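Of the protein chains in this complex, all but one are displayed in their positions.
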Amino acid sequence: MSETQDYKYIGTRSIRPDGFEKVTGKANYGADLSLPGMIWGKMLRSPHAHAVIKRIDTSKAEALRGVMAITTFADFPSVSVEAIASGEGTVDSLDLARNIMANGKVLYHGHAILGIAATSEIIAEQALDLVEIDYELLPPVMDIRDAIAEGATVLHDDMFTEGLAEKPAVASNIASRADFKKGDIEAGFAAADVIVEREFYTPTVHQGYIEPHACVARYDEDGQSMIWCSTQGHFDVRASVAKLLSMSLNKIKVVASEIGGGFGGKTTVYCEPVALILSRKSGRPVKMVMNREEVFKASGPGSATRCKVKVGAKNDGTITAMQGELYYEAGAFKGSPARLGGMCIFTPYDVDNLQVACYDVVVNKPKVAAYRAPGAPQAAFAGEMVVSEIAEKLKKDPIDLRIQNAALEGTKTIYGPNLKSIGLVECLQAAKNSPHYQQALAEDQGRGVASGFWFNIGGQSSATINMNPDGTATIVEGSPDIGGSRASMQLMAAEELGIAAELIKPIIADTENIGYNQSTGGSRTTFATGMAVIHAAQDVVRQMKERAASLWNVTIDQVAWADGVAINSHGEERLSAAQICAGADRTGGPISGQGNINARGAGPSFAVHVCDVEVDTETGKVDVIRYTAVQDAGKAIHPSYVEGQYQGGAAQGIGWALNEEYVYGEDGLLQNPGFLDYRIPLASDLPMIDAIIVEVPNAFHPYGVRGVGESGIIPPLAATGYAVSDAIKAPITDLPCSPPNVFKAIQGR
Amino acid sequence: MAKVHIATSVNGEAVEFLCNPSDTLLDVLRNELQLTGTKEGCSSGDCGACSITLDERLVCSCLVLAAEAEGSEIGTIEGVADKEQLHIIQQKFLEHAALQCGICTPGLVVSTQAMLKEMPNPTEQQARLFLAGNLCRCTGYDKIIRAVMDAAETMRASDKTNKNASVSTSDRGGL
Partner (left out) sequence: MAIANYKVPQSIDEAVQLLASSDGACKVLAGGTDLIIQSKAQSDAPLQVVDIKKIEGMVSAELDAQGLTLGPAMNCAEFTARKDIGALYPGLVEAAYLIGSSQVQGRCSVGGNLCNASPAADTIPALIANGANCIIQGPAGQRTVAAEDFVTGVGKNCMQQGELLKTISIAAPAARTSDAYLRFIPRTEMDIAVAGAAVSLTLDESGICTAARVAIGAVATTALLVPSAAAALIGSAIDSTALEAAAAAVSAAATPISDRRGTAEFRRHVVGVLVKRAAVIAAQRVTGEKGE
């Protein structure tokens, strides 16, 4: 498909097919299912940040009338260290098990210890109060600097830093180190006229999905199990549960409910394995729903980081060297996205000399989970702040400096491959030409510009398109819909089949009703599942042409297909899809197309954001007064939902920059596990967010699609942070730019 | 702890239930009455996902005891559309793509309906402030506010057409 092609359905702003049930409250999310005989499960959670469990006595809880089952880590069959798929990466299954229920040691405030199922929520909660546990408290390690210091309390005495030339003799809190380089960093700095070096801090943040984790699990005879849960990847849930409970995959059916937000945080499991064990032990379906406090205390946040960045440039604006030392908090178990941050931080630049060291550090906080372009926002905050400062020192426009040094097709990345066709320069230019950028600033106002890169992934998807005798169709796919992807599947199928989108119903099947699908994440759904749907549609078209050919007694290459109609190119005959389907029984049986793919060729999406703020210099309060988000979508299948991704990512990034942070006491206890004091942006905190879609097609997708879900959260941290520093004329290095922090920076001028 | 018997009305229908004194109206709506359109996001009144009307007053159902509902009229998301006929607000949300995951949508629809009853002609800023108690994490609010403003305009126009204008005498926006 050429990029100048006019599409009939692609690029239109259709009404999403699942819209009616969403606006009427009929759509069923994780907590909305009830089953006959269902009982309630609750988790007992650690009141301490770091402690050894000396004794657990559940006898009083067991004796409480209505308590039907109790489970601990001991109920996991032996779990070994082995990587299982989780979101865009993998997770160590022993770590996963120990995170789901503590094994002898609690490693963060809120760490789950055991699960109790009872006939009512109230009884389950009363039972939790009756459990007696003796702890031996250990000093909490709450900050990277404390974690890596000489003589630090070590969380895991079997943690020896991986990725070093020699395995260390002594255990530490550094799980691993990863190094990347390109060219000669020393020579690069030697050639620079101007060098800026800064150290940055970003706090622990949460994805902030409004729907807490929820599941219902039912363990039937012979181990046949059903799990209904709110998840981004029900096949990953199946795999994780199977691994943790030593069950075969065919015994577990996972049904993905509608999902009320995930952003990466729902690509792992918390309650699901526990609920299934409780169901097995009690003989009843078990419902487990996290409350908001539990979501904050115990579900994976995004890593806090300390990043040092040094950039050198010539006076003419050529950047000669970019260097980073990135420390990321993994929480209680290894696995922060430090490495991914290192791969992304300098990728928007075509610079010869790069070097990054990435450290994965454990601390007594919840085990981190993916958060939208995991690793990239924190690193990009540091990198982009320094690049903008270089621009200011050289008295160059910050967009011009970025254009001058922009990565292009063929630029070699720090992690190895050359970039293929990309749209970074186009995004920078669109930002520069935007009405926003032309607008002058007033007193106490500041502007920040930042760019961001995310690889995007392809991966495995499976889709079926079943044609009905009346010519309508069902798309059976397996990607939980977190942002309107069903609408895009409908449009892509309509375009291929040539029939109206409203005649096509997309559904998200459970793990027994569709082939394997990797989770919804990594900005892969419209790209990879879209391709599977396109292949399924092409398969349907081929079959319909075959049926027409057999009816007309011609060969298939004589049959053309246009606008949903089979055309005999050597004659007059025509048959619509509806007609072919109506007669399908007589021409060979049901018409059903299949698309199975391990999609390669995901095109990265670059994003460039511009943020204007106004600061009340007497109080440090920051108002975002104008915001523009530019991003390359390759081809926007449904422009409204593409814009929605840009705007949503921007809002999360603005919150990250301004007010969001986990607040811990000296005792390691989380002080703000709720939406009152974990302050995500409100409707009144934000202006309209101008979303500009750039389309530089990705040659590896039939319509040119690039995933767009993640890149939008990468630029806002620096776009907003730099705008604040521009407004107050003082450097900003620590997030969030909350009023006390900004006021302090103003006073420090 | 004996259960309390409550007689109330939900979306115009008479309803009775038994509840614990500690149950919130949110608990009862979802678990006893199986009206799961009202969502639980935080149970502390900070997110608005549980928004309902109680005697025509917009409230968080997580901050009302079920026992307090005796003799009241409760309005939930299930009562906004007229069977298959969506309310203008719901229609505009779909047209403007003002939802992505949709979990905040029922609360926003109920809140928007309540807002437009007392403030039929809000400015963008007034709408944003009124709806500040409805958190959304997916959309950044842009398309939501566009949908709300469009719904307001459409409803004002159709009120004029129906000669059914009910001018609000308490335009709170001036405060």
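As written, the chain order gives the labels A and B, with residue 1 at the start of each chain.
Heads up, the rule we're going with is that contacts are C-beta pairs under 8 Å (C-beta built on N, C-alpha and C of every residue); 3 or more make two chains touch, one makes a residue touch a chain.
Note that the coordinates shown come from a computational prediction; the quantities given were computed from them, not determined experimentally.
K.L.:
Since one chain is left out of the picture, which of the remaining chains does it touch in the full complex?
P.N.:
Touched by the chain not displayed, across the whole complex: A, B.
K.L.:
If the hidden chain were put back, which of A:L155, A:I591 or A:L682 would touch it?
P.N.:
A:L682
K.L.:
One chain isn't shown here. Among A:Q429, A:T474, A:Q558 or A:N672, which residue touches it?
P.N.:
Considering all chains, including the one not shown, the answer is A:N672.
K.L.:
If the hidden chain were put back, which of B:S43, B:T105 or B:T139 would touch it?
P.N.:
Residue touching the absent chain, from the options given: B:S43.
K.L.:
By the contact criterion defined above, which parts of chain A meet the unshown chain? Give residue numbers in ascending order.
P.N.:
122, 125-126, 129, 618-621, 658-659, 663, 671-672, 676-677, 679, 681-682, 684-685, 738-740, 743-744
K.L.:
Please give every residue of chain B in contact with the chain that is not shown.
P.N.:
Output for chain B: 1, 4, 21-22, 24, 43-46, 48, 51, 54, 57-60, 62-65, 67-68, 70, 111, 114-115, 129-134, 170, 172, 175.
Note that only the chains that are shown with their structure count from here on.
K.L.:
What's the distance between the Cα centroids of chain A and chain B, rounded to whole Å?
P.N.:
30
K.L.:
In their shared complex, at which residues does chain B touch chain A?
P.N.:
My answer: residues 20, 22, 30-31, 34-44, 46-47, 49, 76-78, 80-81, 86, 90, 93-97, 99-106, 109, 124-125, 127-129, 131-132, 134-146.
K.L.:
Given the complex with chain B, which residues does chain A contribute to the contact?
P.N.:
Residues 13, 15-16, 18-20, 22-29, 31-32, 34, 122, 207-212, 258-263, 289, 291-292, 482-484, 638, 640-641, 643-645, 647-648, 650-652, 674-676, 680-686, 688-689, 691.
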